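Mind looking over this structure? Questions follow.
Apart from one protein chain that is not included, each protein chain of the complex appears where it belongs.
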Amino acid sequence: MIFNLMLFFPCLGIIFFILFGHYRMAGMMNICFSFLTFLASVGLGVNTVLSSGGSLLFWNNQFYVDAFSLCLIILTTFISFTVAIFSRQYMLNNLDENRINARMLQFYFIMYQAFTLTMLLVYTSNNIGILWISVEGATLATALLVSLYRTPESIEAAWKYFILCIVGIALALFGTLCVYFSAKNVSINISGAMLWTVLHQHAAILNSQLLMLAFIFLLVGYGTKIGLVPFHFWLPDAHSESPAPMSALLSGLLLNIGLYALVRFKMLIDPNLGTHLIGILMMAFGLISFLFAGFTIFRKRNIKRMFSYSSIEHMGLITFAFGLGGPLASFVGLFYMIIHSLVKSAIFMSLGNVIQLTKSKDMGEIKGLLQSYPSVGWTLLIGTIAIVGFPPFGIFNSEVMLVIATLKQYLFIVPIIIIGLLLSLGGIMYNLNPVFFGQSTDDVSSLKVCLFPIVLNLSIALYFGLHIPHGFMNYLNQATSLIAGRGILS
Amino acid sequence: MLIQVSVYQQIISTISALILFSSFILLTQKSLFGSINIFAFQSFLLFLATLLQAVILHENSMYFSAVITLVLKVISIPWLLYYFVGRLRIHQDKIVPKHPFLILLGALFLVVYCYHIIVPITLFSSLMEKHIVVVALSVILLGMLLMIVRRNAIIYVLGFMVMENGLFFSALMSTQGMPMIVELGVAFDLLIAVILFGVFFFHIRTSIETMDVDSLNHLREDLE
Amino acid sequence: MKIYLMEICQALLFLILSPLLAGWIKTIKCVLQNRRPPSIFQAYRNLIKLFLKQVIVPQEASWIFRFTPYLIFSVVVLLSFIVPLIIANVSSSSAYFSLGDVIVLVGLLALGRFFLVLSGLDIGTTFGGMGSSREMMISSLAEPSTLLVFFTLAIIASSTNLSYIVGHFATSQFIFRPSFIFALLALCMITLAETGRIPLDNPTTHLELTMVHEAMILEYSGRYLGLIEWSAQIKLMIYFVLISNIFFPWGIATDLAWHSLAISFLLIIIKLAICGVVLAVTEMSTAKLRLFKAPNFLSLAFVLCLLAIFSHVILGVG
Partner (left out) sequence: MLFFNIVIVGLFFAVLSALLPFFIPARWSLLSKLTHFSLLGLAGLALVMSGFLTLIMKSSLYLTLSPLSISFIKASLHLDPLSGFFLCLIGIITIAIAFYGPSYLKGYENSKYSLKAMFFFTGLFLVSMSLVVLANDLFSFMFSWELMSLTSYFLVMSHYEEAETRKAGLVYLLMAHLSGLCILFAFGILVKFGNGFDFQSMQAAHLPIIWANLAFILAFLGFGMKSGLVPLHVWLPRAHPVAPSHISALMSGVMIKIAVYGFIRFNFSLIGQLHWQWGIIVLFIGSISAVLGVLYALMQHNLKQLLAYHSVENIGIIFIGLGLAILFICKGYPMLGALAMIAALYHSLNHAVFKSLLFLGAGSIYQSTHEHDLNLMGGLIQRMPQIAFFFLIGCVSISALPPFNGFVSEWLTFQAFLQVPLIRSNTVRFIVPIAAAMLALTGALAAACFAKVYGITFLGKPRTDRVAEACESGIMMRFSLGLLALFCLLLGILPTFLIRWINTIPMSLLNVGLAPNNLNHWLWITPIDPNVSSYSALLVFIGVIIICVVSWIVLRPLQHSFSFKKVTAWDCGFGGLNKRMQYTATAFAMPIRRVFKNIWTVEELKTNEDEPKNKIVVRDMSTYELHVQDNIWLYIYEPIQTVVDKISKLVSYLQQGNIRVYLAYSFFTLLLLLLVVL
């Protein structure tokens, strides 16, 4: 019931906005729908925890929820809720400035709910085919939002995003088919051969060669979605040109689905292969992305581009963590993913504020935020502090644990991580130094901006940095044991 | 029985060869309408193959799948593309690739490469199955190659569609198609994707007044 | 208890004998220069004259200017408690606590110099600054050498207590150590540098190009000047005593018997006189170095010290 509700609210939202989306109160309704979805997902979480096995199946086994997916479901609904709060004011400002018209606003809200829906489908689907369809759907839903402003740059960005992602995902479909094929070949019936639950039961007897082939295609396909180097080229463009709430959703949520899919496949294929090959692949791509982004961050003038490279960097590191395997690293990957989503979406929201106030994305022009717009400046500064890995925010904890986990297996990688972290810190702070602390200009815009969701996201990241509640920890532990086969709490 | 199977094999082989061949032609095709026609032809071959499978296996879902292919890929999408080209008034555009011989050579190499990759996999029981998977994989990669070597935005739809054809073909031949719901979902996504392509064409047209994707290069890093 | 009494006596001897030593050196130099020497007691008369004169103080002077002479004087007097003049390391059963050791000696000298430099800067004249700056350069190069010389000795005697070191060398069997030669040479050079003698400085000049010590105290007059001059004389004597008692410890008293004290006293007078002669001859036979040649001179001393310490460590004699 509650599961149906969770999927029902975004659908209802889509229909509602198709009918009434062009009114000004649509933003408020968007918040309501997102909030209801969030509540439903929390309810689902409670349900799942209370259930005996820790996992639930719905709709004739087509949908499946366990601790791992549930973490991400609640994260998704929560962030889409906070971003919805932010979108309202942001979009109204856009409307008032005539950057968009009412029809575009309506389209935005429809696609917002559609995006939420596809995201939820990705996480809840038990079927690798549906998973693929939803990932593709998420891309399609966001493609036109990226070019919402219809500037030549935004159209170019959207085009690149669209092409690179659908091509990538098409490759992932081949991987999916390979898995399906290998499953069918060991005479699993046709209805079960695409279901995670069934595949897992037969994981040991699937054909290893084919699975390996499948994983390469999946890696390239879903890796495009994660933004792994060298498939990442759409990412900075799309992030920098899309409206701020969209960037927040892209960076906070969309990148996760690719990784989720990849980790799910890793969970399936790893026990079959018996080697660590997949992990090494993921580690390699993660590290390359991490270092690449670290080096790129230095020479940026566009503030959103810079943070999008930071997303590549962090996603690289998270991919690395999952690739590393083992309870600690998997736990870190999961935890990192959650905190990164929270913080990065907060950062992109604050960037939206900054850009709306200063009317510029160029860091050469934005100067002295702390003086001209103290509250906006400080939220962005705190977000930046959090993202570069300083305590008391959760990313610090993840990075510490990640280093420890890496040390236990691959010592020689630790220096690379250290260099990368340093590069990203140096790059970001080097570029942002004048933005925060420079000489501010005198004309101060009096535009109304929304800070509450940013503060909310950051406070949760702060809270998790200081303390992980017992229940949540158990939960993460359960998810970790799903991923790594063994929990982190003994 | 033996003969019957072998006839089936012959037909399938022929179809797969033709699909591969059509991909090759697409790579160096000079006119837009010609390219769309070739794509429609390839989709039609796919439809034939699906129909054949359905007849052989007596599977209802396969018929359905064949119908989808027919409606979507043979009729709707080419029609949509015709419509786009007409509306955008670009049917006069010459889209000559630069080094057609090199491209074909590369494509050929790609097929050999796919063969090299697929052959060691022991799971494929018969040689024919292997060959068909090789063809499917080649078609997928050729679709991608098409996008890499051609500069016209319309060709990108074709490239993507050729990839999808390759995927469908591989699904069809190796696993007797996908589950119905997945098939439907994928088809739906495809339709949306093509519509989105159309929207993009108009946007691109209005913003840069050309369909040459190489002109879309303002977002770059090496200038900063 | 007696030993502490003896230390006070030694300090008094330093106070009394140092002007005499200065007079002696001056006399020798005059003789060597074929001039008629002043009385050997002229230094005492000078001091008394200065003590009786009225003091003239520049307007800009702060309390540091007036405090420095007393401080310098008290520092050298304090040092004369530490430096064994006629008696060293009375071997008694109870441990002997010294006020300080060689490091304290160097430290206290540095303290005095620090304040002298400050008083040179206090008035804000060019001469003062010039003298201070040069003095700091010379001393900052000489001080490490001083410490190293003492370290060599301290390592050999395994103690930094001066009295113990001297006593150790006096009582133990004489061993010819190469490190000793280097150390002695270095210490002699340092003495020249630290007491403002030719070739590094000239106590009798008032030529601005060459002045170091004199430039700093140019504004002093009356009893302040007297104290500073007296301190300089005591300092010179301290260095002489160090050279003679450490490297030529023969005859120094190691117990409190009267006769040994008397012999020790006589011997130290002779040793000091010889030192004076050597100094006078050195000063006569060398020319003053250019200021920026001074570092070469001092680095030679530094190298000698290092050689001393290394030759002890490598050859391990003793």
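Lettered A, B and C in written order, each chain numbered from 1.
In this text, contacts are C-beta pairs under 8 Å (C-beta built on N, C-alpha and C of every residue); 3 or more make two chains touch, one makes a residue touch a chain.
Values in this document were obtained by computation on a predicted structure and should not be read as measured data.
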For the chain not depicted, the shown chains it touches: A, B, C
Which candidate, A:24, A:200 or A:408, sits in contact with the chain we can't see? A:408
Residue, one of C:21, C:43, C:87 or C:123, that touches the chain absent here: C:123
Of A:38, A:132, A:292 or A:373, the residue in touch with the unshown chain: A:292
Which of A:73, A:213 or A:343 sits in contact with the chain that's absent? A:213
Just one of C:10, C:27 or C:159 touches the chain that is missing; which is it? C:159
Need a quick check: the contact residues on chain A for the chain that isn't drawn. 159-160, 163-164, 167-168, 171, 209, 212-213, 216-217, 219-220, 224, 230-231, 233-234, 236, 277, 281, 292, 295-296, 298-299, 335, 368, 370-371, 374, 385, 388-392, 396-397, 400-401, 403-404, 407-408, 414-415, 418, 421-423, 425-426, 429-430, 433-434, 436-439, 465-468, 473, 477, 488-489
Where does chain C touch the missing chain, residue by residue? 51-52, 54-64, 67, 70-71, 73-75, 77-78, 81, 95-101, 103-104, 107-108, 110-111, 113-114, 117-118, 120-126, 128-130, 132-134, 136-137, 139-144, 147-148, 151, 154-155, 158-161, 164, 219, 222-223, 227, 291-292, 295, 302, 305-306, 309-310, 313
Touching residues (missing chain, whole complex) on chain B: 113, 117, 120, 141, 144-145, 147-149, 151, 213-214, 216-222, 224
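Everything that follows uses one rule, which is that only the chains that are shown with their structure count from here on.
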If each chain is a node and each touching pair an edge, is that a line, ring, star, complete or other? other
Looking at contacts between chains, which pair has the highest count of C-beta pairs? A-B
Greatest centre-to-centre gap (Cα means) from chain C is with chain B
Could you give the separation in Å between the centres of chain A and chain C, each centre being the mean of its C-alpha atoms? 78
Using Cα averages as centroids, what's the distance between chain B and chain C in whole Å? 100
Round to the nearest whole Å and give the separation of the Cα centres of chain A and chain B. 31
Give every residue of chain A touching chain B within the complex, in rising order. 62, 127, 129-130, 132-133, 136-137, 140, 143-144, 147, 150-153, 155-160, 162-163, 166-167, 170-171, 173-174, 177, 180-182, 184-185, 190-191, 193-194, 207, 209-210, 213, 236-237, 240-241, 296, 299-301
Please name which positions on chain B make contact with chain A in the complex. 117, 120-123, 137, 140, 143-144, 147, 153, 156, 160, 163-164, 166-167, 170-171, 174-175, 178-179, 181-182, 185-186, 188-189, 192-193, 196, 199-200, 203-204, 207-208, 213, 216-219, 221, 224
